[in-house]
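Shown below is the structure under consideration.
Only one protein chain is missing; all other protein chains are in place.
For clarity, chains are labelled A, B and C in written order, and residue numbers in each chain start from 1.
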Amino acid sequence: MVARKNETPANAVGRASSGKKLLKCFEDHRHVWVFMELERGKVHPVSIELLGEGRRLADKLGVQLAGVILGSSEGVGTKPAIEEAFAYGADIAYLVESPLLANYRNEPFTKALTDLVTTHKPEILLLGATTLGRDLAGAVATTLQTGLTADCTELDVDGDGSLAATRPTFGGSLLCTIYTLNSRPQMATVRSRVMATPQRADKPIGRVIQHELTMVEEAIVTKVLAFLCNDGSEQSNLANSDIVVGGGLGLGAAGNLQHLRNLATTIGGGVGCSRPLVQKGWMPADRQIGQSGHTIRPKLYIAAGISGAVQHRVGVEGADLIVAINLDQKAPIFDFAHIGVVACALEFLPALTEAFARRMPPHNSIKGMDRGRLDDQE
Amino acid sequence: MHIVVCIKQVPDSAQIRVHPVTNTIMRQGVPTIINPYDLFALEEALQVRNRYGGEVTVLTMGPPMAEQALRKALTHGADRAVLLTDRHFAGSDTLATSYALSQAVAKIGESYGAPDIVFTGKQTIDGDTAQVGPGIAKRLNLQQLTYVTKIVSIDPTSRELMVERHAESGTQMLKSTLPCLITVLEGVNAIRRGSLDDAFRAARSPVLKWGAADAGIGELTKCGLRGSPTVVKRVFAPGPRAEKAMQMDINDKTLAEVAADTVAAIFAREPVLERKLTSHGDR
Amino acid sequence: MKATTIERIEDKLYQNRYLVDTGRPHITVRPHRSPSPSLLALTQICPAKCYEVNDVGQVAIVSDGCLECGTCRVLCEASGDIKWNYPRGGFGVLFKFG
């Protein structure tokens, strides 16, 4: 699958280059579907992002965008999800309601989704690359004998209307564009926070097509005994914090890490460091960010006094926004940071903490958000 | 208990380098390893075997050199290894791969006893993503239990088992029955080092090499390129981040002013973050 | 002709392949008040720069980039300054070319 001659990028392989026409039986597959994932009745943010992306693809293809909702009527029910579907751009909604769909299980969800797809024949089906989405997509794609590309970072449609799905490969060091040639629907999953969140517009609920789930509980082998919801506390380790503040040798001494922690506490971020700090014993090894430490994908990463060796870079490149503070403007970190401040990290951190505090409401309780664990104060 | 573990030999992606000038993939000297996620699956399988007795068979589909990965799996403690290798499988995507593997698992079942559990890793690091496990489960109609963090208990007589499964915002406790397919979440265990006996068995016992026919794979149209609905059209290196860091203007400004500008720049780029930090109380 | 810039040691080590045996460093430095001359020499001549003087003036090691050459053993094992062992089988540096 990868470059044959190890010097040139792989070009088209097999049928793709011959550009064969779509099989007859797939020509009637039309419209773009987005699977709306429900988490205790609330729509998962990734489904909203996919509606935005789905709308763009549908407009380019000149077809409709549909939201697919599978759930049970108990509790909050499916109504809020249907409203969200139309509010974020869906033209139509497909609904399957049944008590069997209360908690996610592979068998009933796969049956419900495959029945909908075989009846209404979409050309593109998008799901969130959550644990639920990937579990479901794999089973549905196999049942339908169709192509599935997971963890896409970019979606587009070509001139001939086929879906061009681009995703990372080989651990993210490379990207590849994958096509589903002659099978439909073209399935793809996307991780949350990869696509932009669309604007919400309060629109009346449009056309909803409801389907029955032809399945009885006794036929389903796997039962859900319990569900332990984690209250976000488990979120606080470095790997999946939304905000991370990293310290480097530029801070000068172990004592100065206090400034780092003050900033982290103020904005609810995890505290990490580069390898030299672990080497000098200023911080424990489980705080190390980089190749032999944590790989982080936060929304915001503030690097204070870190020069940015390549091992550190591979650990933070997944961050949405990297702010680097370093006295040496030639420091390598400025090659991959988005925002650079050429200043002494030791002096700038207190000022930055103060600037954030001024923009935040006074004694704002940030308990609710996922934040660095308080016991980081070692 | 007969347990089958599907593993894959993949290039060590940490060693893949993109030539800075020509942007091509430099494959020289890139060693191959067992897909790291599969080692968690293998360890879980070995623990189940040690607790409930039985045998662990390791299966991989790949080129002849994939035998090295099987030898390593045997050294970790697996009892038997099968290498599925055939020209017809070249270019298989996840659908064609799960077809071939499920046929081979069935064939292993015929010769060594139907498997009670098929383990796979959560995903591979070189390309496929969490689809081969579900594909095998669907084709052999095994119960599909993915992202499993703990096998709580197995009752061989009633053939019931209890597992904990990682879900988006919590952990599901599931009760299901054998036979089933389990994919294991990374980090739940640590692969063991085999004993001397394991190492000797790995060095001496033969690795079974099966082509399509030996594995009872009749429909070759379902294999390789022909059996693959998805195909890779282009592989390329992500373009280096175009612009260098946007340097905040620091000349003749106080630290406080520069800090305020920085916060403003951060919020300008990350509105969601701004809403989260500046909103009152828990939104 | 562009002079190839002198890379930093981290960039050199980044090219290598390691399997770090986390939690089981194969070299340890005996605690000491002030480092002996040969211990201090290690901070300069270790080819992977694993040895550094920490801020309380002691020589400390982080052995995850170690190339297992044995130079520090030749200089410092006899005096008991360090304890040197091979990593467990399969761990440590894994040369792709050697």
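Note that contacts are C-beta pairs under 8 Å (C-beta built on N, C-alpha and C of every residue); 3 or more make two chains touch, one makes a residue touch a chain.
Just so it is clear, contacts and distances are computed from a predicted model.
Chemist: From the list "NADH-quinone oxidoreductase subunit L", "ABC transporter ATP-binding protein", "Protein FixC" or "Heme exporter protein C", give the UniProt name belonging to the chain omitted from this structure.
Modeler: Looking only at the record, the undisplayed chain corresponds to "Protein FixC".
Chemist: Which displayed chains make contact with the chain that has been left out?
Modeler: Every shown chain touched by the left-out chain: B, C.
Chemist: Just name the one of C:29, C:48 or C:82 that touches the chain not displayed here.
Modeler: Reading the full complex, the residue touching the unseen chain is C:48.
Chemist: Could I get the residues of chain B that touch the absent chain, sorted low to high?
Modeler: Counting only chain B, the missing chain is touched by 17, 19-21, 26, 28-29, 75, 193-201, 203-204.
Chemist: For chain C, which residues touch the unseen chain?
Modeler: These residues of chain C touch the chain that is not shown: 1-4, 6-7, 9, 12-13, 15-16, 19, 38, 41, 44-45, 47-49, 67-71, 73-75, 77-78, 85-90, 92-98.
Note that in this section only the chains that are shown with their structure count from here on.
Chemist: Would you mind telling me which chain pair, A-C or A-B, is linked by more contacting C-beta pairs?
Modeler: A-B
Chemist: I'd like the Å distance between the centres of chain B and chain C, where a centre is the mean of that chain's Cα atoms.
Modeler: 33
Chemist: Taking each chain's centre as the mean position of its Cα atoms, how many Å separate chain A from chain C?
Modeler: Using C-alpha averages as centres, the distance is 39 Å.
Chemist: Give me the residues of chain A that touch two or more other chains.
Modeler: In chain A, 291 touch at least two other chains.
Chemist: Indicate the residues of chain C shared as contacts by at least two other chains.
Modeler: none
Chemist: Residues of chain C touching chain B in their complex?
Modeler: Going through chain C, the ones touching chain B are 17, 88-90, 94, 96-97.
Chemist: Inside the complex, what are the residues of chain A that reach chain B?
Modeler: Against chain B, chain A makes touches at 1-3, 6-16, 37, 39, 44, 103-106, 110, 129-132, 134-135, 137-139, 141-143, 145-151, 164, 167-183, 189, 197, 221-230, 242-243, 267-268, 291, 299-300, 320-321, 323-324, 329, 333-343, 347-348, 351-352, 354-356, 358-361, 364-369.
Chemist: What residues of chain B sit close enough to touch chain A in their complex?
Modeler: For this pair, the touching residues of chain B are 11, 13-14, 16-19, 22-28, 91, 93-95, 98, 123, 125-127, 129-135, 137-139, 143-147, 162, 165-177, 225, 228-238, 241, 244-248, 250, 255-256, 258-260, 262-263, 265-267, 269-270, 272-273, 276-283.
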